[in-house]
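Some notes on the structure that comes next.
Apart from one protein chain that is not included, each protein chain of the complex appears where it belongs.
Per-chain numbering from 1; labels A, B and C assigned in written order.
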Amino acid sequence: MTVARDAAPLREPGDPMTGPDPVAPAIWEEVELTEEDQELRKKLIRVWGDGPGLWGWIRSTSHASIGKRYVVTAFIFFLLGGLEAGMMRLQLSRPENSFLGPDRYNQIFTMHGTTMMFLFAVPVMVAMGLYLVPLMVGAREVAFSRLNAYGYWVYLIGGLFIYTQFFLNTGPDTGWFAYVPLSGPEFSPGKRVDTWAQMITFTEIAALAGATEIVITAFKHRAPGMSLNRIPLFVWAMITTSFMIIFAMPAVATGSQFLAADRLIDTHFFNHAEGGDALLWQHLFWFFGHPEVYIIFMPALGIISSIVPTFTRRPIFGYPVMVMALITTGFMSFGLWVHHMFATPIPQLGQSFFTAASTMIAIPTGVQIFCWIATIWAGRPRFATPLLFVLGFFFTFIIGGLSGVMIASVAFDQQAHDTYFIVAHLHYVLLGGAVMPLFGGFYYWFPKFTGRLMNERMGKWNFWLFFIGVNVTFFPMHILGLEGMTRRIYTYLPETGWGPLNALVSGGAVLIVASVALFIFNFFRSLRHGAVAGDNPWGADTLEWATASPPEPYVFLYPPVVQSRNPLWTEGRERPVFTGLRTDIRDTLVTTTLDATPDYRQNSPNPTAWPFIAALATGVMFISAIFTAWGLVVGSVLLFFPLVKWGWPDRHDQSVRYSGRGEIVEK
Amino acid sequence: MKRYKAVGDVSELPSVVFGKRAITWWGTLMFMFIEGMTVAVCAASYLYIRKNFHDWPPPPTPLPSLLIPTIGVITMLVSIVVMRRVQKAAEALDKPAVTTGLVVMALLGMALVALRFFDFRSLNTHWDTDAYGSTAWASVAFHSTLLFFEAIETTVFAVLALVGPWEMKHFSDAEDNAMYWYFMCGIWIPVYVLLFILPRWL
Amino acid sequence: MLHRSLQRALVVATCFLTACVAGFNESALRPEGPQAGRIGSLWWFMFAVAAAVWLIVNAFLVWAVRRGRRRDLPLIEPTGDAPMKRSVVIGTGITVLILTVFLVSDIATGHALGSMPRKDALRIEVKGHQWWWEVNYVDPTPGRMVTTANEIHIPVGEPVQIIGTSPDVIHSFWIPNLQGKKDLIPGHTTSTWLRADTAGVYRGQCAEFCGAQHAKMIALVIAEPRDKFEAWYNSQLDSAKAPSDSVTTRGQQVFLKSACAVCHTISGTRAGGRIGPVLSHIGSRTTLASGWLRNTPGNLGGWIVDPQGIKPGTKMPPNNIDPADLQALITYLESLK
Partner (left out) sequence: MSKIRFVEAITALAALALSSCEREDRRFREEPPAANAASTATLSPLQPGPTVREVKTHSPYQENAYMVNEGKALFNQMNCVGCHANGGGGMGPALMDDEWIYGNDPQQIFSSIAQGRPNGMPAWSGVLSNDQIWRLVGYVQSMSGQLRKDVAPTRNDDMFSGPSEQRATEMKPKKANPGPSH
């Protein structure tokens, strides 16, 4: 565990920070393993390691492997979604352009929205959570590791499915919101919308699986001593997000099944002539759709709350208020969905209620912003790339937040709704509010993921290109929207006067492309040539930095004990741990929900291919179901065996057996 | 260099616990939230559609029949009593009682699945008749997936108890299975009231 | 008034930014009616406050960052509380205050927008089709109902009620200079009010994605003085002009014999199709293809022959008409003033 420490960018020669720190003298030091520790390490690697080769890769249920795969897959979808955005910008760069026809354009903008929301933003946040939450709470593994693997495979199959269909000209073309009746049976013949509806089912299952694991890992697998008021804010953000996923996603999953049924077996959920209602779809979709935005945004807040203390050298200011703000936002986000429907006939009183809720949700976010500024004010900021992205977040996200407060107004929204003003708003919120912190988080945790640091110089270029690109691309869209440019149009007349600004917008998009390209280059280069990071290159305070970079398969040699909110800053020269977990099986420690006192030992299951096979069966079931209802029956039968095998006791592991006479036999 | 300092030992902790100490209990709870939301969304859609009709059920659809669904509900209530005994037996680590109980529950589960097919018929409408039929069928259908899943899971547990390598943790799992069974039955009762009884007054 | 002049300056600035070609009146920032006016004021108010908030918050951020560059601060210390707590509480208080002011001004604006309805106002039913607007002027006397398409004439200075319906998918009716948008939803009837205070042609696009040609679904509102409006209205009540010479007679025959009459209506003739827009007075309209083309003989000919080239996916099929017939047909249609 020797480390080239000079490479750590925070510790330039001559910097006062390299000197002894009176409060945390041992912040840069790593743990020296004794002979005994080395023995244990070897044993645990054998027990916790993924098997070798492709088969081992498929069987793996390790949260770190799955988490990394998840992040990379989501990032590939981000690139595809970006490619689609680029094609749209090319088409719109001048009036009456003929680069794309309406049919192609509509598929592309639908795929862009669908990809970014369902295949990138939510999965990437869940993936970050799945990788980091166990590390941050001091656990060796997520609560249900096989479910974790299953969730990833289902997500991958769903994503591959919709993209295969897209390349076969069967990409959905009715928008990521798929409003009926346009997406209904009469106006969308063929299988395009069915593909979309079923992709929803895939990604919902994956997100729900991820959310369940994150909640239970954070509730039950915390390190001893990590009582509720010591949980890192990122973990709080992921807990809140996961609960939002659990309560929001069923609405759209059910809605998309209604849509599929309308299209396949002649049900009438949305057929007004038989008593159905087009607005029912909008309610179901936005009851999910608005929390969805916060599902993407809240983990980003958690990332910021991780980066700010590390780079300002101060514990976050107002921790209890920050936690309350997250939880309040989570609750409130379920009371705003109707603000997407202000142009539909909704009773006046209802409108006022939803306006009030949509306006007031800005308060908890405002409080968090003030607390971060206070932390920065008290601290000593270091302008490494992660912090730059966070500062960029402030400048851009606040614009998006403020335009959000504006469009919470019913009156103003009736002008702005479904125009480029909204496009500007949502990209400011999602790119400024979620993607910038995500990039920051990526630079921040890259050393933990890979053991090497990303290049700082390129990181700064990456940031500035992105920052300028986002503003040049999206700020003019506010004006375009107010000047009457509606969303989702594939072309426009020169007389509208929208040409010059659209050209500028497309130019800005080029900067974003350059920035992302640079990021990819930096990623691959740093993977091989980056400076070796060591356990804790940034001198951060949370438990993930107490593991090796990248973490060993067993993650923590011993369950760590937490004595403060910033364990690595207060531990001194001795890292307190618990001993006594078994070394021959995948033993994990479960603690009580409130105080995190050790409660029992849970055996984490061994790697297995059954989740993968179950995911394949799930894929067969859902994909064939869009061609025939019998697909559901056949799929369920196919699914039965892998599911039973998945949960059936492992014959290699009979260490804890019941004798049959009311007593336990432990080997 | 730092070093590890052992401040406690966990080797004496149990490896199987019951109730909300267990992570499977929490897993079951999360699934209950998810499935509960799904059924709630179906019920909400049913009520939302109500405003588009003068009469409920819309003529000429007759009122839903009560006989079979009511038998189903009574069977569920009985099954809850049986399941309660399974749960107690599991907590007492009484393997023979758990086995018998699970076998009875598996049979009850299959009976409920069979009755469920007649529940659909008792709606006296079809999914493609009108939006009333669609939402009513959807509510029953989504709950049926819970019922099928739970019946199959209980059967698999019964088989495991009869032939499989029964481990300690399965007592805890059987207890969580009981909890999910209560939920599955408990959430059916409002659906039953909504679909089969309320149309008489709505 | 400072507020007004600032507003003017901003309008000029935005016009400059959009390189105002001045082709169309289509902007929420240049209101020509009371509703758009109220919303415009609300917007400028919120914009000003938001800009101030953005500047102040980021000024604090910059200050906080600069303070941290001081090297005399200890490396790691527990975050001190006292001064920051006060700032955060004050900041939160100001946030709540601003949001409440926004909320109140929104409700006030909403109230003002809702206070316009008048019983005897002109009522116009707008039906969104894929991808054109059917416009029916509702009149208690059946003989005085007027049906037209895509171009809505209204009298200046009078409130008009727009009743929105849709026979196919959801569309949204929006004339930015006059009023916010309202969705047209199958199975629902929606209503909105607008009033134009200046004569002029106001353009708006369908604002809810409605399929392949969502981009080419444009409505024009033509606001004109009462007398001009009356004249237009009465001319629309007349049957279509009968052909007056041999060319237009031939054009009419072509129309009636070919596929045109299956989908389009020309009053006073056998042509009674209800699938496409009514053409009884097509010559008096300024645009074709739901506002995408200027109404010129050349465009009309192109549209008849190759609608799928101009608006791929539109319901109108291509028509294989020989050149002389086509010429006659164009002349006939353009004569229907």
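Methods note: a residue touches a chain if its C-beta (ideal position, glycine included) is under 8 Å from a C-beta of that chain, and two chains touch if they have at least 3 such contacts.
From a predicted model like this one, the values you see are computed outputs, not experimental measurements.
*Asks:* Out of all the chains shown, which come into contact with the hidden one?
*Replies:* A, B, C
*Asks:* Out of A:G82, A:P181, A:P291 or A:P551, which residue would touch the omitted chain in the full complex?
*Replies:* A:P181
*Asks:* Which listed residue (A:H112, A:R263, A:H283 or A:H425) would be found touching the missing chain in the intact complex?
*Replies:* A:R263
*Asks:* Tell me where the left-out chain touches subunit A, residue by residue.
*Replies:* Within subunit A, the residues touching the omitted chain are 103, 165, 168-170, 181, 184-186, 189-192, 262-266, 268, 270-274, 627-628.
*Asks:* Go through subunit B and note every residue touching the omitted chain.
*Replies:* 128-130
*Asks:* In terms of residues, what is the contact footprint of the unshown chain on subunit C?
*Replies:* Interface residues of subunit C facing the absent chain: 186, 212, 257-259, 262-263, 275, 306, 308-309, 312-313, 315, 317-320.
As a convention for this text, only the chains that are shown with their structure count from here on.
*Asks:* If you average the CA atoms of subunit A and of subunit B, how far apart do the two points sit, in angstrom?
*Replies:* So the centroids are 31 Å from each other.
*Asks:* What whole-number Å value describes the gap between the mean CA coordinates of subunit B and subunit C?
*Replies:* Centre separation, subunit B to subunit C: 52 Å.
*Asks:* Listing for subunit A: what residues touch at least two other chains?
*Replies:* 272, 276-277
*Asks:* What are the residues of subunit B that contact at least two other chains?
*Replies:* Within subunit B, the residues that touch at least two other chains are 52.
*Asks:* Can you check the complex and tell me which residues of subunit A touch subunit B?
*Replies:* Subunit A residues touching subunit B: 26, 29-32, 34, 37, 143-144, 208, 211-212, 215-216, 219-221, 224, 246-247, 249-251, 253-255, 257-258, 261-262, 265-269, 271-272, 274-277, 280, 283-284, 557-559, 561, 571, 573-582, 589-590, 592-593, 598-603, 640, 644, 647-649, 651, 654, 656-658, 660, 662-664, 666.
*Asks:* Quick one: in the complex, what on subunit B touches subunit A?
*Replies:* 1-17, 20-23, 26-27, 30-31, 33-35, 37-38, 41-42, 45, 48-49, 52-53, 58, 93-95, 127-135, 137-138, 142, 152, 156, 160, 164-171
*Asks:* So in the complex, the part of subunit A that touches subunit C is made up of which residues?
*Replies:* Listed in rising order, the residues are 16-17, 21-24, 27, 101-103, 106, 174-175, 179, 181-182, 186-187, 272-273, 276-279, 312-318, 321, 343-345, 348, 351-352, 355-356, 359-360, 362-363, 366-367, 369-371, 373-381, 391, 394-395, 398-399, 402-403, 405-406, 408-419, 476, 479-480, 482-484, 486-501, 569.
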